[in-house]
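Only one protein chain is missing from this complex, and each of the others stays in its spot.
The block that comes next holds chain A.
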Amino acid sequence: MTLTLLSVSTMTSMMSRMMKNKYKEMMLVSSMLMMMPTLYEWQEVDTYFRTDGMADMLMLLTVYLVPLSMMSNWNNMKDMLYYELMLNLGMMLMMNFMCQDMTSFYMYFEASLAPLFMMMGLYGAANRDKAADYMLMYTLFSSLFMLLAMALYEVMLDNTDYEATSMMFLSMELQSMLFMAMFMGMAVKTPLSPVHTWLPVVHSESPLAGSMLLAGVMLKLAMYAMMRLMMPTLTLATLLYTPMMYMLCMMTMMYTSMMTLRQTDLKVMVAYSSMSHMAVCMLGMFSNSMTGLTGSLVLSMAHGFVSPGLFMMVGGMLYDRYHNRLLHYYQGLMTYMPYLSVYFMMLSFCNVGTPLSMNFMGELLSMTGTMDRAPLLGMLASFSVLLSACYQMKLTNRLTGGMKTPYLHLTSDVTYRETFLLLSLMMPTMYLGFFPNWSMDFLWSLTNLMYTMY
């Protein structure tokens, strides 16, 4: 599989070099082709490619987002290398969800840092050096602990396969140790509160497609790793550390929501808001109930649609037109960019978790799961809905409402490309909000993750 994808990427790079004027189109097509292996396998053997619904869902999200993020940078990037990096990044993320082994997971997890680092260092905004360093340092340092855990697995079990390790029953001490080591990697990637500082910087400085993929897919890697690497194998430790995780999630949620209210940079606001949503996902993940787990994954997916959409809007459409990201400059977009405003409002409402959006389903289920597990903390956690409504409404109000400011000149409304992009993100959100069954039917294998006594 790796070789197939690698050859796709190499061929694309080479062919694009031959036809210089068509490279964007070629990259785009090949990013869509990336989906092929998965789909093909489904038809062929009528099985989920040795994965299950949880992975498939995230894989679909990835292959959906990569072409979209390429298209989002269609006009403002004229560099082949950029698209190559995007393609490779998407490919690595894809393989991350495919692999069935902890060490390979770690490998793709780390390897995806390399293109991101290069992308950020080359095409980032003004503060890109800092952002690239933050990203690299934080993730590398934390994930080295994961590597340590994997080395320990190698020493103890001589195996890091998901299936094989989940068959073993490890002692409590060992589980706790492994859990802590893995958790360090995951906490940074999610990100949870004390170690979240890299994310706003990285999001705000990275080029648009980079931040779209970061928010859309890379944050979900943490969720996925939680499900694959930690919950099946380290069951007891997961239960034992649930209170700690809940406290951390609560802290993250409260803190980031409040921080969002204080921000002035549009992209940083979206970044902070995605942090608080990921914390809700994490709460659902640790609820040890079917509702919570389902909610967590549904919210992951929903967030994977909405957050890139918001990024596209503030980092792409508005930024391309006005070349700044400061909240204070924008006002009264409704008066002369009605379409954009409407899209923005819709996405905002989705992000808050208004009923009939997919986010609503996700948040509702995660919260329910959390309440089951820890009523008091669950109650506190539900404040996050209020808080997210606060910051999102502030953002939307400031942008769309009011009069046009003198800092802005009139520009055209959304173009066809942008409409297409936004609609393609909004449609699944709404559709799955109306009919969430489809996405939940994916998740039939979630019961494996629960720890129940019979």
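We take it that a residue touches a chain if its C-beta (ideal position, glycine included) is under 8 Å from a C-beta of that chain, and two chains touch if they have at least 3 such contacts; residues count from 1.
Quick note on the criterion: contacts and distances are computed from a predicted model.
One chain of this complex is left out of the view, and of "NEDD8-activating enzyme E1 regulatory subunit", "Intraflagellar transport protein 27 homolog", "Geranylgeranyl transferase type-2 subunit beta" or "NADH-ubiquinone oxidoreductase chain 2", the protein name its UniProt record gives is "NADH-ubiquinone oxidoreductase chain 2".
When the full complex is taken into account, the listed residue touching the unshown chain is A:M107, out of A:L89, A:M107, A:C249 or A:V352. Interface note: of A:M15, A:L33, A:A125 or A:L140, the residue touching the hidden chain in the full complex is A:L140. Within the set A:M98, A:A132 or A:A209, the residue that contacts the chain not displayed is A:A132. The chain omitted from view is touched by exactly one of A:M15, A:L33 or A:L148, namely A:L148.
Residues of chain A that touch the chain left out of the display are 81, 103, 106-108, 110-111, 113-114, 117-118, 121-122, 129, 132-133, 136-137, 140-141, 144-145, 147-148, 150-152, 154-155.
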